[in-house]
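This report concerns only the one structure given below.
With one protein chain removed, the remaining protein chains of the complex are shown where they sit.
Our next item is chain A:
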Amino acid sequence: MYVTPALLFLSAYLILPTLETVYLSFFDGRSRNFVGLKNYVFAFTDHTMLVAFRNNLLWLVLVTGISVSLGLIIAVLVDKVRYEAIAKSIIFLPMAISFVGASVIWKFVYAYRPAGAEQIGLLNAIVTSLGFAPVGWLVERSVNNFALIAIMIWLYTGFCMVILSAAVKGIPADVIEAARIDGANSWQIFWRITIPMIRSTLLVVSTTMVILVLKVFDIVFVMTGGNQGTEVIASLMIKEMFNYRNFGRGSTIAVILLLLIVPVMITNIRRFKAQEKLR
């Protein structure tokens, strides 16, 4: 049958392994002895884990919030100019670059030299030319998480912009015309017409961003290796799995990641069913 190969692949690589991971999360590091909820207790009490949870929350709020709102603002603005296509390409371009490539790009932006030396990183060159001391952007705990978060915003604002721009263009012109005749200014049109009319797209983009952020590990892995308090859930999972060879804890962290995504899954199913009724 036509679906058989697909189902075989999905079962072997996604469905069964996911179930096994849930099972393994109740066993010790070598998957020999049943340990009950011990791994979960560890996950919610261990200091590093808690730091990772806090950082992930920071990532979720800032990356999703800024990428989506900036993407929306750009989508609305470029709609009004003639060089729209070029401007969109430029902002969208980072989407083609890998997390690893982007990390190298930004490592260079954040490059640090001690005070007095010639700064070769753009950011520290700006900072020192303004008369401040250079900052170790990736080392100092007060800024390093934000430095990593900025990379993801740079990568994904274009993605949000492209989707939201399509939605903005989908708003019927006569609706906006009518509002303008009634005396609404651009500001009012934005808040009272644009936002309400693209609300469902905003929701889709935000949930997509939430999932992407929860899964992010490459940036942390390449930039800081999770040191100096920059660990996130997904990077800790890889660490437990590879560096410490603790498959129980690794599985537990993966399951937590999955549980965080379940609400999105349910909304997706709902939306899919609603959409099927329209077919």
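In this text, a contact is a pair of C-beta atoms (placed from the backbone, for glycine too) under 8 Å apart; a residue touches a chain by one contact, two chains touch by 3 or more; residues count from 1.
Note that contacts and distances are computed from a predicted model.
For the chain that is left out, the UniProt protein name among "Osmoprotective compounds uptake permease protein GgtD", "Sulfur carrier protein ThiS", "3-isopropylmalate dehydratase small subunit" or "Dessication-associated protein" is "Osmoprotective compounds uptake permease protein GgtD". Residue A:A6 is the one among A:A6, A:L37, A:A115 or A:A178 that touches the chain missing from this view. When the omitted chain is restored, the residue from A:N33, A:T48, A:S89 or A:N227 that touches it is A:S89. Which of A:F26, A:W59, A:W137 or A:F247 touches the hidden chain is settled by the complete complex: it is A:F247.
With the whole complex as reference, residues 1-3, 5-7, 9-10, 12-18, 20-22, 24, 70, 74, 77-78, 80-81, 87, 89-101, 103-109, 111, 118-122, 125, 154, 157-159, 162-163, 166-167, 201, 204-205, 208, 211, 214-215, 217-218, 221-222, 225, 234, 237-238, 241-242, 247, 250-251, 253-255, 257-258, 261, 264-265, 268-269, 271-273, 275-276, 279 of chain A touch the missing chain.
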